[in-house]
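Here the complex is missing a single protein chain, while all its other protein chains stay put.
Chains: A, B and C, in written order; residue numbering restarts at 1 for each.
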Amino acid sequence: MSNLHEECGVFGICSQQPRALANSVYYGLFALQHRGQESCGIVVNDDGVLSSYRDTGLVGDVFTPEVLSRLPKGTMAMGHVRYGTAENASRVNAQPLVVKHIKGNMALCYNGSITNFHELRDELELKGSLFHTDCDVEVIAYLIIQERIQTGSIEEAVVRACARLEGAYSLLVMSSGKLIAARDKRGFHPLSLGQTEDGDLVVASESCALDAAEARLLRDVEPGEVLVFDKNGMRSLRDHCGTVPRSLCVFEFVYFARPDSIIDGMAVHTARNRAGAFLAKSYPVEADVVIGVPDSGIDAAIGYAQESGIPYGIGLLKNKYIGRTFIAPGQESREDKVRIKLNPISSTVKGKRVVLIDDSIVRGTTSARIVRLLREAGAKEIHMRVTAPPFIYPCYYGTDIPSRDVLIAYRMSHEEMVKHIGVDSLGFLKLEDVKCIADQCPDGFCTACFDGIYPTPTPAEVSKARFATKLSAKEENK
Amino acid sequence: MSNLHEECGVFGICSQQPRALANSVYYGLFALQHRGQESCGIVVNDDGVLSSYRDTGLVGDVFTPEVLSRLPKGTMAMGHVRYGTAENASRVNAQPLVVKHIKGNMALCYNGSITNFHELRDELELKGSLFHTDCDVEVIAYLIIQERIQTGSIEEAVVRACARLEGAYSLLVMSSGKLIAARDKRGFHPLSLGQTEDGDLVVASESCALDAAEARLLRDVEPGEVLVFDKNGMRSLRDHCGTVPRSLCVFEFVYFARPDSIIDGMAVHTARNRAGAFLAKSYPVEADVVIGVPDSGIDAAIGYAQESGIPYGIGLLKNKYIGRTFIAPGQESREDKVRIKLNPISSTVKGKRVVLIDDSIVRGTTSARIVRLLREAGAKEIHMRVTAPPFIYPCYYGTDIPSRDVLIAYRMSHEEMVKHIGVDSLGFLKLEDVKCIADQCPDGFCTACFDGIYPTPTPAEVSKARFATKLSAKEENK
Amino acid sequence: MSNLHEECGVFGICSQQPRALANSVYYGLFALQHRGQESCGIVVNDDGVLSSYRDTGLVGDVFTPEVLSRLPKGTMAMGHVRYGTAENASRVNAQPLVVKHIKGNMALCYNGSITNFHELRDELELKGSLFHTDCDVEVIAYLIIQERIQTGSIEEAVVRACARLEGAYSLLVMSSGKLIAARDKRGFHPLSLGQTEDGDLVVASESCALDAAEARLLRDVEPGEVLVFDKNGMRSLRDHCGTVPRSLCVFEFVYFARPDSIIDGMAVHTARNRAGAFLAKSYPVEADVVIGVPDSGIDAAIGYAQESGIPYGIGLLKNKYIGRTFIAPGQESREDKVRIKLNPISSTVKGKRVVLIDDSIVRGTTSARIVRLLREAGAKEIHMRVTAPPFIYPCYYGTDIPSRDVLIAYRMSHEEMVKHIGVDSLGFLKLEDVKCIADQCPDGFCTACFDGIYPTPTPAEVSKARFATKLSAKEENK
Partner (left out) sequence: MSNLHEECGVFGICSQQPRALANSVYYGLFALQHRGQESCGIVVNDDGVLSSYRDTGLVGDVFTPEVLSRLPKGTMAMGHVRYGTAENASRVNAQPLVVKHIKGNMALCYNGSITNFHELRDELELKGSLFHTDCDVEVIAYLIIQERIQTGSIEEAVVRACARLEGAYSLLVMSSGKLIAARDKRGFHPLSLGQTEDGDLVVASESCALDAAEARLLRDVEPGEVLVFDKNGMRSLRDHCGTVPRSLCVFEFVYFARPDSIIDGMAVHTARNRAGAFLAKSYPVEADVVIGVPDSGIDAAIGYAQESGIPYGIGLLKNKYIGRTFIAPGQESREDKVRIKLNPISSTVKGKRVVLIDDSIVRGTTSARIVRLLREAGAKEIHMRVTAPPFIYPCYYGTDIPSRDVLIAYRMSHEEMVKHIGVDSLGFLKLEDVKCIADQCPDGFCTACFDGIYPTPTPAEVSKARFATKLSAKEENK
């Protein structure tokens, strides 16, 4: 039950005949909804004319039947779900971004975080460029268009722009005649390629979105690869492939991705089972039942149960109607006590020694609350096992980890954590194990949030630049 | 993954001091949301003045912070979630119903189905009574008020009215000074009594709503019992208690109730585990993994796994963002194929012999679709086990079972069903076992939908009256 | 610029072929919008089945294209615009009311006020009748249905019910086969009968609604007349005609009705011109320009100008975008000053001696504010003339006159009023003149609000009953 979030999911589709592709994008975005709930958007390319709709809200709320029916048929379409922080939550930041330029129109959306965003933006602003949003994607748009003026094709412009971008990105670009997908050269976040029975080619942040759009997974887009889809089919531009080592975010397996997705050939569900099994080996305990915190602790709990031989049980029930609309009235005075989101099942835990599996511990508040609910429901012992190592470093690649000062693993010793959360024992997945939860083991993962080893140049300057820019917004124009 | 629905859930609370009780009702209704998603409403009693709000939609959508804040503090409040069929889905049918009469105002809401509704309504209409809704609850209101004119108190009027009502009802009535809860004499549906730390008394359709409102379960309201809450506390009127045998709807354990609820002393979760174990004993099979159809097949799948020794696994993932808003665009042509609601997890089922547990089979369409998805994901064998006997009789007590003509178990032989659904084997929970899934075993359950033994007088006349009334709506007034 | 309001407007139409009659009702209600802005509704009768929609809001906001298109074609339809006081403004009180009874369904709507409402309601409640609304129309529905049980036809039931109703009403009733229109025997409020080119018969509160629905005015429904429309055409039941003298509300001519309406053969516009001319004769003054307060003072200003020979001018401009949505932010501190609703045209009044015509003075606050605006715009003298006598008695027939304590003409002497409003002179239309503004002169008008001569039995008991009932709402049910 992590409170971490990753920024966004993308979905694109290219057909040889005009179809109601907005429907396919709708299905794909619905399947990617877990990657971002703040806003969403769809763009359809109908013979070179781009029609788009985007707004804040969930896919099902934004794309009513009426809205969806107003989008035309077309040969290319793409969409985006956005995770946004409170400070920049607004319609203007919803993607795909659609811009007009000398060669026509262009739509863009992406998933990730550009680490040299501020340098690039400063450089553009110095030339007199105007910005409407706070999004990295607007910088990407400028880079592409400024390359486009120099070069003969949009795909070449994308390849050149990628050379200037540092950080994590799974990017989709649509011009009047082409759909282009690009994955950053380190492959921080997944990007899957699939094909429908009708032959339409599909790219999506996760393979579960291919399933939803009834496309078969062909392969992952490779780190550094640029794919071009148009009326002639698909081409791969590999200029940036293999130039640096891979560094896939390990948290995709631990928490972000849906268990039915397959990333770089590895089922997320299996990786989580394996994490549970690693925990059972590392931290064995005598207990009566293994339970998981829904939703992402469940798979690992089953893995722990299988490895340890302790029976698996359902110990916590999540209210399936809790969504954006739940408001918790009168919560000031009793916030820790409310069981509406998560209610313990007494018949599972009463009088039992319980192994409790969760995906991560960030601040520790939620964990402490869950432990208290289980105690009230009669659990005799609670042994908590976590399917990730402790967070102690910030992430610069798209994961919204809060500042170090609130990270429990940074603030407290192991003993203090045990006491604070109220468990009888506590075990975190070992760093060497987390690197082995997928078959790529042990290399190829970014584990910077656990060990501080960042795959890109040190981001300290980026951070400085960010503060500087924020200040300047209040300065006076003389 | 049943397509059956029960009509409604109720929640009431009485305090000795004015409090923001609408908040407690909100929490309670959120926990009861699974019992009805069509409409909802809350009434608050502030010193004899009834303030109410009701509308179509989910609790979280109807009761925005603004709406909730407009409801006053009070000493009594109650609320309702309604399941409605498409034909009568509208604001006017939302409950609680608030009516004005000679003694003041009265609010009512209930859960169930009155089998002699049409006789009672005809009788009232013959006297010149007007009706605004199609709801049974408006008939109940008339009965109570017409008794109220003859007798000295509202609770006595409720007791007398109950003597005239046949069928299933968990009823809440609020007058300017009292909150009254009544459960039909056969106890078809659950009604739980609880108390908060502050001493407020709470009644709710299920104990999970007591948890959500932070009340402790005291006991179930007894079949036939009428409870009166007012400034003097609680009194029990037992005129109708023990006059007939109990007949609790067994489907509350199998499907309707939340697994964290406790009905008549029995945990729903445990009952479902037990149903799974019965199935494992009755229909053993050599298999590699046991999976459940979310949400209500999960508990039984674990029970089957434990009894059989076959490992439990997660084989199907439900999209947690699917709600009222999902519209399935372009589905005419491919409705059976879409995986957006439920996606198989290949890594669990590929190449495996799978035991698949679901709560019930109604038309068979959904089951056939799930089986196909699992086959496509690579399942080698599929052995389906169902935690209820086959449906072959209509229900007159509040469960929305479709007409016999569409019930697969009525239309087909066992072999035809096996073929139609596409499984390798199929087993339904035996009737003698379903009567033993709770500790009340083997008596005390209504199993009419499985065996045709109805606990109330034959409903054939009711059915006739229903047709007659529908026709009359089109007759001309001369 | 009166702040008085009348309750409601009605519109009904009957055709021999099924047509999109909801459209005609929509046009009619749009034309009657000035009679009520709180809520509105339409009912269509499609072969005996009544389909309805009603909500709070203006006609154009409630009846969106989508809502309107969902109403079926039919052979009869009717609609209502409601003026409601803040205390009972809600969806539940919107009309037409649709009720179900022993003979089928019935829809009702009406315009006016029943003076023996409380006696009738008490009598019904004593028999155990339930009420859902606070509207007189629900009492009317009961009376009709209880007569309907005794008699052979709905129209006979309406005639009998009318015998029991005291007060003002223009009533429409729709059964599965008939549309019935009834006007109270004194004819307090107008009700016009018309016919379209296609032969459809139409009734409406004002003839301007006939124009909007493209119907030609045939005649006024007579006081006491009951008209029955069905597949056989129209019949007139005249049991109540001529039983008592007429008493048309004179304020329909002065303020309520639209100037393009014709009431009992007299054009409202002409009556207002005439009122202006009377004022010019009664209160001549040396001046440079005559201006009217928009909208209803304009016609009389032109009449005054023509009679006096002083030029007419436009001295005040009303913002045509002011509607329900205007919120006057930050108005606590400066409410008297804002010119957004009404702005003086300086070029008309600067340095001039101005005759200012308004339709009525209730509290005097608005008049004082307008006078101040004109002074600031440079008016040298302001001579106010009012097209009605001073209000000093309450109205029981549908006009929302506030309590006597706030009526300026009741609280102040003439000299005090002149000073309070800030004018140089002030003249009210004489009582003998107001009786002559239409050709019915001098009899046939109700002028109770000016002279206290009420055409119905003394309403003092009604008033007492009203207080008693309100108190009982807070009494406890024992």
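Note that in this section a contact is a pair of C-beta atoms (placed from the backbone, for glycine too) under 8 Å apart; a residue touches a chain by one contact, two chains touch by 3 or more.
Computed from a predicted structure; not experimentally measured.
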Partner chains on view for the chain not depicted: A, C
Sole residue of C:33, C:51 or C:153 that reaches the chain not shown, by the stated touch rule: C:33
Residue of A:105, A:195, A:282 or A:365 touching the missing chain in the full complex: A:105
Omitted-chain contact residue, chosen from A:19, A:34, A:148 or A:369: A:148
Residue among C:348, C:367, C:387 or C:447 that touches the chain left out of view: C:348
Residue among C:299, C:358 or C:433 that touches the chain left out of view: C:299
Residues belonging to chain A that touch the chain removed from view: 47-49, 91, 98-106, 122, 125-126, 128-132, 134, 138, 141-142, 145-146, 148-149, 152-154, 175-178, 472-478
Positions on chain C contacted by the hidden chain, ascending: 20, 22-23, 26-27, 30-31, 33-34, 58-61, 63-65, 68-69, 208, 211-212, 214, 258-260, 262, 267, 269-270, 295, 298-299, 302, 306, 311-314, 317, 319-327, 329-330, 334, 337-340, 343-348
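Here is the rule we go by: only the chains that are shown with their structure count from here on.
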Where chain A and chain C are represented by their mean Cα positions, the distance between them in whole Å: 61
